[in-house]
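Structure incoming, see below.
For this view, one protein chain was removed and the others were kept in their places.
Going by the order they are written in, the chains are A, B and C; count residues from 1 in each one.
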Amino acid sequence: MISNNSKHAAPPLQISQWFNTNGPLTLEELRGKVVVLEAFQMLCPGCVSHGLPQAQNIAAAFSPDNVCVIGLHTVFEHHTAMTPVSLRAFIHEYRLTFPIGVDEVGTGAIPKTMSAYGLRGTPSLIIIDKRGYVRANHFGQVPDLQIGAEIATLLSQANDEEASHESSSTKLDGCDDEGCSIPEKK
Amino acid sequence: MISNNSKHAAPPLQISQWFNTNGPLTLEELRGKVVVLEAFQMLCPGCVSHGLPQAQNIAAAFSPDNVCVIGLHTVFEHHTAMTPVSLRAFIHEYRLTFPIGVDEVGTGAIPKTMSAYGLRGTPSLIIIDKRGYVRANHFGQVPDLQIGAEIATLLSQANDEEASHESSSTKLDGCDDEGCSIPEKK
Amino acid sequence: MISNNSKHAAPPLQISQWFNTNGPLTLEELRGKVVVLEAFQMLCPGCVSHGLPQAQNIAAAFSPDNVCVIGLHTVFEHHTAMTPVSLRAFIHEYRLTFPIGVDEVGTGAIPKTMSAYGLRGTPSLIIIDKRGYVRANHFGQVPDLQIGAEIATLLSQANDEEASHESSSTKLDGCDDEGCSIPEKK
Partner (left out) sequence: MISNNSKHAAPPLQISQWFNTNGPLTLEELRGKVVVLEAFQMLCPGCVSHGLPQAQNIAAAFSPDNVCVIGLHTVFEHHTAMTPVSLRAFIHEYRLTFPIGVDEVGTGAIPKTMSAYGLRGTPSLIIIDKRGYVRANHFGQVPDLQIGAEIATLLSQANDEEASHESSSTKLDGCDDEGCSIPEKK
């Protein structure tokens, strides 16, 4: 469900390395578009089976003039197993074509952007509206029907408009047990 | 893709028998809601595997205050095999809970509502906006992502508003080969 | 799991109408082949989604010289909804190509062949060995891996051989909740 709280500005992306781009992307330059962040780990089964295919489908279903899909490699476990060298081969083998950034290493196990967004694990799908506010933050598997509705609701909003039409109608629970949660004690 | 042609008012439903309702439904009384018509035949494999489950999911994902899903049993072949007696058992076994109307027999093989809407076969999914205009008419399989976006786009529209925000961004082709087409020569 | 009880001769098929054959089939004339009976109801969701596709796959995977797949329409509920007229259209729409017999009406709700085999509901998959003995009687969904193993085990047996190599190695439980059970009290 889309949040009506328009005060939560999306934190900046803190990225150590980009793939599938000509240069670094910033949320500032994407104002006016709806931005979908797909946070994943390359060895997270739920990301491979559900999260990343959904992100690919979103990128195919909406015009890049309106919706920008960005992958965020948020490694919080098995750090030595999921280095950028392995990620590059993963992106190639799974034919991912949207921009993907490696979340910057933090002080603990959790990388910086993941911390700033308060993610619970992977896959997580964050939707940012045209004005740069975080409007949805889903952990786990979310039905395509719901995601399509949430994105379209934000697309229907004028660039400078306050949130007025809420998709509060969607009642589905987006979480399943295939996601990788951050362990409780860290 | 949602049509921008606001002149095509939805023809009235011509129904010989209703299931899952307390009485006949009319499109007039549903003004102010988005109406989704799922046209199907109970022995159409694509309807059973894709169309009807999608209709059930739409009914579950959106509030009935905003979106009304109606099944339309549009038999255009094997008429003696798909009588209301068989349909009643089908609805029970497949646990369909949204209202379902039997399309009235026409002068030829094609029933009346199916003719009036110009459907090409089953499954077909028609989306009618809050003002009673037909805005989408899909034949075959359509991705959930697209349908969710189309419904939400129409929900974002005020009740008396002209179509302004088109979901022209959805580029997916909704047709596959699992639908039952009306034979060319009739 | 294949039963080692070689004493349970398969009861004769009691069929009121055949489809996809040139004439009636009898188990006697099929001696020397492994016979797979797929008991189904055309309005049973688990039969449509799992049982019948599996039967089609079995018919495609094994040579008809070795394995004979027969559908058995065992209607035990909604009798007026699943008449041969409807079944004929169902077979046509779902492109079922193996022989299908309509189980003869019994004295109660349960048809005659279904009673004789002691089936619990639909879908049920019965495997009869080359000598005419019932060796497996599965209710519900059974994995392809297990069914393939059971059929091949019986194929490996000489025509006059006693059962010697049991596929007791398969440990999977073949039942799920998608089957239609005969109500307890009848």
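Throughout what follows, a contact is a pair of C-beta atoms (placed from the backbone, for glycine too) under 8 Å apart; a residue touches a chain by one contact, two chains touch by 3 or more.
Please read all numbers here as calculations on a predicted model, not as lab measurements.
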item	value
Touched by the hidden chain, restricted to displayed chains	A, C
Omitted-chain contact residue, chosen from C:V67, C:A81, C:L96 or C:I110	C:V67
Hidden partner interface residues of chain A, rising order	43-45, 48-49, 78, 80-82, 85-86, 88-90, 92-94, 180
Residues from chain C at the interface with the omitted partner, ascending	57-58, 60-63, 65-67, 143-153, 155-157, 165, 167-172
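Everything below uses one rule, namely that only the chains that are shown with their structure count from here on.
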item	value
Chain contact topology (line, ring, star, complete or other)	line
Inter-centroid spacing, chain C versus chain B (mean Cα positions, whole Å)	37
Geometric centre distance via CA averages, chain B-chain A, whole Å	33
Of all residues in chain B, the ones touching two or more other chains	none
